[in-house]
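All protein chains of the complex are present and in place, except for one that has been dropped.
What follows is subunit A.
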């Protein structure tokens, strides 16, 4: 059982959450221009990372809000919890996004914040948290 720290509600059991798959998979800028293979890769192809993995979670029986989490897929260590729409906090992970179909790895759905990870530390406190984030 993981103990997950929801940004709104504090530490809760894993059973209260829903897993949302890999984070930072940007929607294609021009979906109509993709061929079938590229579209299929956007829809279905995800990393199978060993080590730190950025993923989305939903606190489904709590505040019903989505957030991102950086979790080690080997040790299950939760390295960071950060809001949707912000960049992945660690730059040190060994290029986990190589080989994906996306043209702009590590960007959010807005596609504008990709390089902005140099100044952020690994703690989620450095990002603007929603109200009531400390519990």
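In this text, a contact is a pair of C-beta atoms (placed from the backbone, for glycine too) under 8 Å apart; a residue touches a chain by one contact, two chains touch by 3 or more; residues count from 1.
Heads up, the rule we're going with is that contacts and distances are computed from a predicted model.
**Q** Considering only the chain that is not displayed, what protein name does its UniProt record carry among "Sarcosine oxidase subunit gamma", "Germination protein, Ger(X)C family", "Peptide/nickel transport system ATP-binding protein" or "Iron ABC transporter permease"?
**A** "Sarcosine oxidase subunit gamma"
**Q** In the complete assembly, which of A:16, A:41, A:72 or A:90 touches the absent chain?
**A** Checking each option in A:16, A:41, A:72 or A:90, the one touching the absent chain turns out to be A:16.
**Q** To test your reading of the contact rule: which positions on subunit A touch the chain that is missing from view?
**A** 8-10, 12-13, 15-16, 61-65, 130-132, 135
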